[in-house]
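To start, I am sharing the structure in question, which I have written as structure tokens.
Heads up, one of the protein chains got dropped from this complex, but the rest are sitting where they should.
Entry: subunit A
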Amino acid sequence: MIGDNKTAAPAALQHSWDQDAVLSVEHLTMRFGGLLAVNDLSFNVGRGDITALIGPNGAGKTTVFNCVTGFYKPTEGRIVMRHGDKVSDKLIEDATDSGEQFRVEGSSGVFLLERMQDFQISHRAKVARTFQNIRLFAGMTVLENLLVAQHNPLMLASNYTLGGLIGLPGYRHAREKSIEKSVYWMEQVGLIDRADDPAGDLPYGAQRRLEIARAMCTGPHLLCLDEPAAGLNPRESSELNTLLQFIRKEHGTSILLIEHDMGVVMEISDHIVVLDYGEKISDGDAAFVRNDPRVIAAYLGVEDEEEVEAALEDDANGDAASTGAGLKSNDEAGGAK
């Protein structure tokens, strides 16, 4: 089974995503007036992992996404993005206490996403995203879409337009580079033949791929995909799987995705977080989550409530809120089944 290497190592007290997390969501709460959309949610996204966020409709997945990418300001909680291999907890605490939005020391950087504006999260913290309802620049060509994504490095190279306006060579060089990068991504997503067509003219699946390519053109450390397989046919979703795995392998980009297509989720995810009613009900690898009675109950409903209750009691101290201890015991329970 996928992710066997992880479940087969019972000696590991912690999962790899907890040891080397690129993104940590800590006690995230999001309220819209009286509606509690996300309640005290904590999870980690491992570096280089493909992490899936799943849950029934209205579970709060997109809200979590919007909090991570800065489109919503969370009511409570901390969202930490780490750059570099080893980021000490001290650096994170120092940055948090100092009230700064982010702190970069040498090769490692800490970004407190809940304090940052959406465009800075993309620009500085290197978190890119796609949207559930595709948001391409429909009237611009495929190439232009990818060039817009490289706005910030190009702005810098053009000395904030002034240097580029008078034709300094630095900008010309950067421009050629940016086109090369766009061409590379158009090749990767199979849109090179349609480079000069408006994005709005592309078929649906190609638009989804273009949106991913556009997000990748920002050079992200974490790529957040909101239902990338929605509306794709089976062939297209298997292509998507290949593309995501390619991105993870070749570019070392960690991926966080929301997905309803369990085929995609189970096949490519290293780590799955399950939400229901704004709370985390399960967190583990594919095999663990699939067999978690709470996940089954949330997805399929249960005939007998007590059945679940009994199953939960079997899980010893199955407290969903406390991640550390709960996870470990859950893991054992999952393994036993």
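Just so we're on the same page, a residue touches a chain if its C-beta (ideal position, glycine included) is under 8 Å from a C-beta of that chain, and two chains touch if they have at least 3 such contacts; residues count from 1.
Keep in mind that, in the parts below, contacts and distances are computed from a predicted model.
Novice: Tell me the UniProt protein name of the chain this structure doesn't show, selecting from "Amino acid/amide ABC transporter membrane protein 2 (HAAT family)", "FAS1-like dehydratase domain-containing protein", "histidine kinase" or "Phosphate transport system permease protein PstA".
Specialist: The record names the chain that does not appear here as "Amino acid/amide ABC transporter membrane protein 2 (HAAT family)".
Novice: Just name the one of A:V148, A:A230 or A:I296 that touches the chain not displayed here.
Specialist: A:V148
Novice: Looking at A:S16, A:N44, A:T69 or A:Q188, which makes contact with the chain not pictured?
Specialist: Selected residue, touching the omitted chain: A:T69.
Novice: Consider the whole complex, including the chain that is not shown, and state which of A:K73, A:R135 or A:H173 touches that chain.
Specialist: Considering all chains, including the one not shown, the answer is A:R135.
Novice: Out of A:T62, A:S158 or A:S254, which is the one that touches the chain we can't see?
Specialist: That would be A:S158, which touches the missing chain.
Novice: Would you indicate which residue among A:R194, A:R209, A:R248 or A:K280 is in contact with the undisplayed chain?
Specialist: Only one listed residue reaches the unshown chain, and that is A:R194.
Novice: For review purposes, identify every residue of subunit A that touches the missing chain, sorted by number.
Specialist: Subunit A touches the chain not shown through residues 1-2, 69, 71, 118-123, 128-129, 131, 135-141, 143-144, 147-152, 154-155, 158, 161, 164-165, 171, 179, 182-183, 186, 192, 194-198, 200-206, 214-215, 218, 233-235, 237-238, 261-263, 266-267, 290.
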